[in-house]
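Chains shown are a subset, placed as in the full complex.
Chains here go by letter, A and B, matching the order in which they are written, and residues are numbered from 1 within each.
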Amino acid sequence: MSKTIIYPVRVEFGDCDPAGIVFFPNFFRWYDAASRNFFHQCGVPPWRETEKTRGIIGTPVVDISSRFVRPATYGDQVEVHSTIIEWNDKTFVMRHELKRDGELLCEGRDTRVFAIRHPDDPSRIKAIAIPQDIREMCS
Amino acid sequence: MSKTIIYPVRVEFGDCDPAGIVFFPNFFRWYDAASRNFFHQCGVPPWRETEKTRGIIGTPVVDISSRFVRPATYGDQVEVHSTIIEWNDKTFVMRHELKRDGELLCEGRDTRVFAIRHPDDPSRIKAIAIPQDIREMCS
């Protein structure tokens, strides 16, 4: 069984568009915050620290998808339920279920890698093998 | 053959995260702007006008995915190439290719509907059949 970590979000006026509903890129902002929160809750230090200690600058997304079932609006209190559902050699997959009072509003899946600066060109990034210690902390 | 419309984007400092690369939800912001620009270039009025004339408040996304091939950073000049690749009864699918000097950085696909306010509850929205006139303008 894998861990599920819950990240609460207040939907704000400025998160909504002229139709009065959440502008959808904000859902990805919340998935990402829930993803970082997942690692934090599992004991993984901030990326600015892992960059110093072992070169890891974060977990960039290589692939993501989301379906949107019901809209949300400002004043809503929602929760993102996040789990890592797959570990591969170099990638892992997180699922995020965003709920309001238990009702699913949208669901996302992101495939991520652990990245370091590219040794030949610091403006590029490079995926590394999944760090086993972090995998154990998160399982 | 379907139309392809190009939407230019300057990547800004504030679009980038502590790793120095674009924070990925911004790519969805640009896909969305490219989508609205697509309709604009095809002659479809702003949604605030279509809402008055025929109730259409916009084209909310019901499903979206993106893969990220290479990172972008501030100072980059990129282009989103957008096409409608599929028309269904109630949904349509757009493809967005984001390129820098012709090189693909990321690619997204969004499935959208044309929405009106729900007749029974204006806080909800309702998908309608694809408007044939708009489909013709965009093909």
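What we mean here is this: contacts are C-beta pairs under 8 Å (C-beta built on N, C-alpha and C of every residue); 3 or more make two chains touch, one makes a residue touch a chain.
No experiment lies behind these values; they were computed from the predicted model shown.
*Asks:* Fill in the total copies of the single sequence across the complete complex, 2 being in place.
*Replies:* Every protein chain is the same sequence, and the full complex holds 4 of them.
Just so we're on the same page, only the chains that are shown with their structure count from here on.
*Asks:* Report, in degrees rounded to the nearest 5, the angle of the rotation taking chain A onto chain B when the C-alpha atoms are fitted.
*Replies:* 180
*Asks:* Distance between chain A and chain B based on Cα centroids, please, to the nearest Å.
*Replies:* 22
*Asks:* Okay, in this complex, where on chain B does chain A touch?
*Replies:* Result: residues 17-21, 23-26, 28-29, 32, 47-48, 57-58, 60-68, 71, 73, 115, 123-125 of chain B touch chain A.
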